[in-house]
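All remarks here apply to the structure that follows.
A protein chain is absent from this complex, but the other protein chains hold their places.
Showing chain A:
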Amino acid sequence: MLGIAGRLASGRGKFSRVLVGFMVAGFACLLATGLAAGWVTQKIQYHSGWVNHTYQVEIAINRASLLIEQEETSRRGYLLTGLPVYREAYDDYAAALPGALDRIAELTADNPVQRAAIGRLRQHVAALEAQRARVTAIMDNGQRAAALIAFANETSIRRMRVIRDQASDMLAEERRLLAERDAEQAASVRAFYVILAVAAGILLVVAITSLLTILRYTRDLASSRDSLRQLNETLEDQVTERTSDLSRANDEIQRFAYIVSHDLRSPLVNVMGFTAELSTAAKPLTDLIDVVEEKAPELLTQEMKLAAREDLPEAIGFIRTSTQKMDRLINAILRLSREGRRVIAPEPIDLAAIADNAVAAIRHVIDDRGATVTVERPMPDLVSDRLAVEQILSNLIENATKYLQPGRPGQIRISATRARDRVIIAVADNGRGIDPRDHQRIFDLFRRSGTQDQPGEGIGLAHVRALAYRLGGTIDVASRLGEGATFRLNLPATYQIPQENAAA
């Protein structure tokens, strides 16, 4: 049983450690996945910003290119028609152009390639603007023909192409950057998926292992429970077996006690008989000494007189008192063994009534000793041997009134409680108490405790204990010198007749 309990305990420890380990691993995986997701989201956000930036740059470049083209268109309209509406439009576009270029510069300030490109663009645009301004100024002076000649001479179409190429280079550069960032984003998304896959794998492993561990533990539990149940089932058999062993041993001891005490009586009859014969024979001897002393004292020695008158009677007296004591002791053993052979007849018992009876039976003794006895009610039901319980109680009550503390009126309380399938009967007194060293001894045959100022052979409590054992119970005492004593009789609430008593 201990083995199984130990295995269970250590199994539980290991089991919970493993389970906690798995849970930690699972949570770590989840945490890692969350962190990876956050990181990837941040990456994507960052990247989206840059994509947006690229588009803004593209828009800015396109706007600048458009302004340049529109400026050119309105200038040509002006040169052709001389209408101020073209001139105004040209001015508007020319005025907007530096702002558009600044916007590009602003957006691409972080990129040295684009910065260099915008620098070149600015140079070309400045040269173009200067040329346009010159031609336009000629036109403004009303020299339309001169202006047209100047227009025809100028190389603006080549310069325009350069500017267009420059702009498309810048656009290409931005596209390249965009592609680069797209690749980066794809990489981080891939990384995210890898992390996700790894985490999912680990989680799966953790889940499966946890499941297996739990399954194994459950199986262990089930098998432990089975073996426990089996143990429980055999326990009853074992208890029955032990009980029958015990009762066999007990029967043997009883028989032994009976035979021994019986056979001891035989020689004792002789010892006592011949002592009496000796005593009878000593009488004529003493008479002879008396006669001789009277008639021929010279024949007598002091020794003879002493032997006949003192030594013989003294020896005979000692032999007699000793054999008488031995007879009492043997009778006590005989009585105990006879009690042990009595058949126990369980019946429902009114404990309180029995206690009352026991008190009433020795009422005169209790009154003589000036003690009061209280029987506390209610008392639990008990099914046991009436006679045995009565004898135990009256013995305990008698003892309680016998060993009082001098100068303190005796108060004895008898109570009973039920504790599961046992009934505990307590006889508590306020007497002189029992030295804790003697708590076991007093239940032994012929053993007594404390001042030997009361008559008795040391049989009562031995008898009580033998009875308690016979009823399937136990008896013990709680006491300290001078502070009273409480005897507790613990009996089965229902006496079970031993099954294998017949084996004896």
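A few comments on the model shown:
As a convention for this text, a contact is a pair of C-beta atoms (placed from the backbone, for glycine too) under 8 Å apart; a residue touches a chain by one contact, two chains touch by 3 or more; residues count from 1.
As a convention for this text, contacts and distances are computed from a predicted model.
Missing chain, UniProt protein name: "CheY-like chemotaxis protein", from among "CheY-like chemotaxis protein", "Alpha-(1-2)-phosphatidylinositol mannosyltransferase", "ABC transporter ATP-binding protein" or "DRTGG domain-containing protein".
Only one of A:A37, A:A133, A:A172 or A:V269 touches the chain withheld from this view, namely A:V269.
Listed by residue number, the positions of chain A touching the unshown chain are 262-263, 265-270, 272-277, 327.
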